[in-house]
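Apart from one protein chain that is not included, each protein chain of the complex appears where it belongs.
This part shows chain A:
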Amino acid sequence: MKVLVIEDEPALQTAIRQYLEQQGYICETAPDFPQAMAKVNDYDYDCIVADIGLPQGNGLDIIKELKALESEAGIIIISAKDSLEDKLSGLDLGADDYLTKPFHLSELNARINAILRRKHFDGNTNIHFNEIRIAPGSKAVFVKDTPLTLTSKEYQLLLYFIANQRRVVTKTALAGHLWGDAYDQAGSYDFIYSHIKNLRRKLLEAGGEDYIKTIYGTGYRWSDQ
């Protein structure tokens, strides 16, 4: 899977590229508008992560160009401007998602994952992780063909973990993913724990392995190692 990261801040660009490469993507970068336009015109990408505020241009124009080229690529806008107008015009132009900076790399990765799944496999291809099989179309989860009954939050957790497999995912990233901005109001992230406990129990009861490792005070890692 090829991803193009259009971001003018070198440090942020590197961080995104490193994280995505760790997750197995082939990652290319463009630091400004002309280079981004050149790459978009010359190569095909599966997903494009584009900053709106770019040197010598606007990220929104890149979306227009992509649409003019009838590109199939998924598009995620990342912007430091928390501006509703930008968000709406971006989505109107055909972007698939919008993330406001700062964001968790694990969140960006999960969103890229979801878009690619929707775009390229019509959401019908199963996701496998060892003995676990997820059918995203029907939101059904199986452990060695035993169906699991998960709540919607547990299902989202499982997808998030598998998308960010073998990476440390912080509690705040998980909370932000599951509850959006509302988690700001929580005052604590303890409530995540019970969802993880339930997910782990259900997987174990169906005969699965325990892949969720707790990292004290920090978060969790989904790992089979």
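Of note:
To be clear about the criterion, contacts are C-beta pairs under 8 Å (C-beta built on N, C-alpha and C of every residue); 3 or more make two chains touch, one makes a residue touch a chain; residues count from 1.
To be clear about the criterion, contacts and distances are computed from a predicted model.
For the chain of the complex excluded from view, the name given in UniProt is "histidine kinase" [choices: "histidine kinase", "Ferredoxin reductase family protein", "NADH-quinone oxidoreductase subunit H" or "ABC transporter permease"]. When the missing chain is restored to the complex, the residue among A:M1, A:A140 or A:V168 that touches it is A:V168.
One chain is missing from the display, and on chain A it is touched by residues 9, 11-12, 15-16, 18-19, 22, 53, 80-85, 100-106, 153, 167-168, 170-173, 179-182, 184-188, 190-191, 194-195, 215-219.
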